[in-house]
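Structure first, commentary second.
A single protein chain has been removed from this complex, and every other one stays in its place.
For chain A:
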Amino acid sequence: MSTVRFKLNTQAVSVSCAPDRRLLDILREDFGLIAAKPGCGVGRCGACMVWIDDLPANACLVMAFRLEGRSVRTYEDVAADAASAPVRDAIARCGALQCGYCTPGLAMTLTHLHQQTPRPDREQAASLLSGNLCRCTGYGGIQRSIEQLFPATPPLSADNSGDSQ
């Protein structure tokens, strides 16, 4: 047993547990935060996506001892933030969900990408979503929401072709 102290959403928290207990279990069992879902349990499906120090990370791969001093945000907090509204709207409007199991994880990655400067283009965004699997919508709706949220071509500042503007 050891104690880790970290920031969870807006609060400072501490947890006493085995050092290799998974963040996903801590969130769901100790804090009742169930937006991050258990799926594959091995980093492949993205259903358990959280942000650690503002970067997407699979909660099923993170051991408790790694949380010391870090900041964890879950979809409960991100969804309550007005900054994620464009992503939430796009997912809803484009029908990018069916059963909804993958949706919080998908929204966490999409929101992170949407808040990047410069924003990735559609092709990059689709490729950066390769760690979020959906078993039931067929990806058509997800692709439509990508089209709504990301520019068709790379932003000028990411163009390294050496051509003059």
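The rule is short, and it goes like this: a residue touches a chain if its C-beta (ideal position, glycine included) is under 8 Å from a C-beta of that chain, and two chains touch if they have at least 3 such contacts; residues count from 1.
What we mean here is this: contacts and distances are computed from a predicted model.
Student: According to its UniProt record, what is the protein name of the omitted chain, chosen from "NADH-quinone oxidoreductase subunit F", "FAD-binding PCMH-type domain-containing protein", "Hydrogenase maturation factor HypC" or "Pyridoxal 5'-phosphate synthase subunit PdxS"?
Tutor: Spelling it out: the chain absent from the display is recorded in UniProt as "FAD-binding PCMH-type domain-containing protein".
Student: Considering the whole complex, which of A:Val15, A:Ile34, A:Met63 or A:Ala79 touches the chain not shown?
Tutor: A:Met63
Student: Among A:Val78, A:Leu128 or A:Ile146, which one touches the chain that has been omitted from the display?
Tutor: Here the residue in touch with the unshown chain is A:Leu128.
Student: Would you indicate which residue among A:Ala18, A:Ala92 or A:Cys136 is in contact with the undisplayed chain?
Tutor: Considering all chains, including the one not shown, the answer is A:Ala18.
Student: Could you please point out the chain A residues that touch the chain left off the display?
Tutor: 2, 18-20, 42-44, 46, 49, 52, 55-58, 61-63, 65-66, 109, 127-132
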